[in-house]
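Below is one structure; the comments refer to it alone.
Left out: one protein chain. Kept in place: all the others.
A and B label the chains in the order they appear, each numbered from 1.
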Amino acid sequence: MQPDKLTAASRIVRAIVILFVLAAAGILLASFAGSPQQRIRLFARSLNLTSPAFIAAGHALRHPEFLHPAVDLCFSPLLGNPPPDPHALLFEPRAPLVSEGLR
Amino acid sequence: MIWHPLLLAVLILDSLSFFMVSAAAVTALRIVISWSPQSAEQHQIRLEVKAEVASVQVRGAGLLFVASSVLFIVAVSNVLPALVPGAMCGTGVLQACRGLGQRALAFRLLTIVIVYVWCSVDRLNRAHPDAPLTTVSGRGCLLLVPVLFLAYLDSVRAVMALDTHQPVDCCAVVYDQVRSLAPATGNLLSLPDAWMVAVFLAAGILLIVLGLRVWRAKSPPSSPLSFALTGLSLLWVPLAYLALIRVLAAYHYQVLYHHCPWCLFLADHHLVGYPLFGALAVTCLEGCVLWVGLKVARDFPQVAIPAYNRSQLAGLSIASATLLFVVLAAGPAMLWRLRFGVWM
Partner (left out) sequence: MKHPIISPLWIWAARDLMRHPYEALLLVLSLTSLIAIMGAALLLVEAVSHEATDLLKAGPSLVVRRISGGGWVPLPKRESLQLAKSVPGVVHARTRLWGTVLGPEGPVTLFGVDQLEGDLLLAHQLSRRPAAGEAVIGHGVLSQLNQTVITLTGQETLNFKIIQILEPHTSVATHDIVLLDATDAGKLLGVPDGFASDLAIEVFHEEEEQAIVPDLAAAFPWPVRITTRREAIGSYSAGWARLGGMTGFILLPALTALALIVAGTIRDRLGRRYEVGLLKALGWTSTDLIRLQMYRAILLAMAAAACGMLSACLLVFWPGSPWAGFFLSGWQTHPAALHINASGAFWVLVQISAIIILPFLTATLWPALKGVAADPQDLLQGHER
């Protein structure tokens, strides 16, 4: 084993540790320098905002006030897609409805 | 079900720990069936090597499981309340899990107790070249498998059952629980609050004194003293929980009659639930380890000295954890009394 290889190896270890610490410190510093929350809150209070401007204007997710109650809530974009119901996947759901109707 | 990345992390860590414990259990089964320390045959030597591997696997699995349990508690108490309509804290989240969350937590707690005791026994086993406790730790590993499986299964079921579309009312749950607990648990809960706190404090101080005596004992600690410490620590934990929830939590919330354990984990209350319940868990776990250490010292003379040392360390841990709990739980009440001159 050549000693200069071990010196290079120790430099690699130090470089990785320094990279990690610098990355963590950078993210931490950026977060401190980050958001002017006070000014954003002031706008929200002044204009009575009910949604942030992440989604383009006109989309129902941006303006939940646009949702009309006559539209079935199943289609509301505010609700996530429900998980699939295994009964609906395995069995035909229409059968009991038909028999109920016949009765 | 809710597709939250924190829950995904919990399930991945659980899967890994279950996988590792299952692999170790195969070796543990062979150890229980055919361990013969006197034999110099190839089979025994291979089994000894495998026992070493299994020991590392269970320790690794234990670490992963504890990490996943902490993440699960963080998810329930701090992350998911924002996603479950009507939930203000973990109580609402557990309500939205349709009762499976409590079961998952109970099995997780039991698994952690078994893993912790197993790790202590394994450490004592590795302290001697003959590894005299190998069969005991093999049985412990086999005991761990079904409990960890139930914890894993119930966690998966709780995550699957979590309903984020149905509103919950967590305050109603807290009040109902307190009302329904009163007749069911009888005398202990109908004890006047002042008495309950007095008993809790007296037992806590006794626990600290006994723990320090066990720690400072120059000769191996006497059995009656150590068994008394074990019994008292295991009895004190539920008493401390009740005193905290029924009386002392009000001073943290500064609201009367709010008996919710999960609100203590919220950032609004400085996350005080973590050190409080952590201290209770340490008291309970170290109480078990103290008893196990004494039993091992008595039954396996080869490891008697490390076992006694471990028991002494358990005494110190119990005393420190109890002191931390008493200070954190009763501190706000004392401050309130000093500030306003009356109890709440």
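In this section, a residue touches a chain if its C-beta (ideal position, glycine included) is under 8 Å from a C-beta of that chain, and two chains touch if they have at least 3 such contacts.
Values in this document were obtained by computation on a predicted structure and should not be read as measured data.
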Chains shown that the absent chain touches, full complex: A, B
Residue, one of B:Arg30, B:Lys50, B:Arg98 or B:Arg157, that touches the chain absent here: B:Lys50
Contact partner of the left-out chain, one of B:Val66, B:Leu83 or B:Val199: B:Leu83
Residue among B:Leu64, B:Cys89, B:Ala104 or B:Ala158 touching the omitted chain: B:Leu64
In chain A, positions touching the absent partner: 1, 3, 5-10, 12-14, 16-17, 19-20, 22-24, 26-28, 30-32, 34-37, 39-58, 61-70, 78-80
Where the missing chain touches chain B, by residue: 2-10, 12-13, 16, 20, 45, 49-50, 52-53, 56-57, 60, 64, 67-68, 71, 82-83, 85-86, 164, 167
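Here, only the chains that are shown with their structure count from here on.
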Between chain B and chain A, distance of the C-alpha-averaged centres to the nearest whole Å: 33
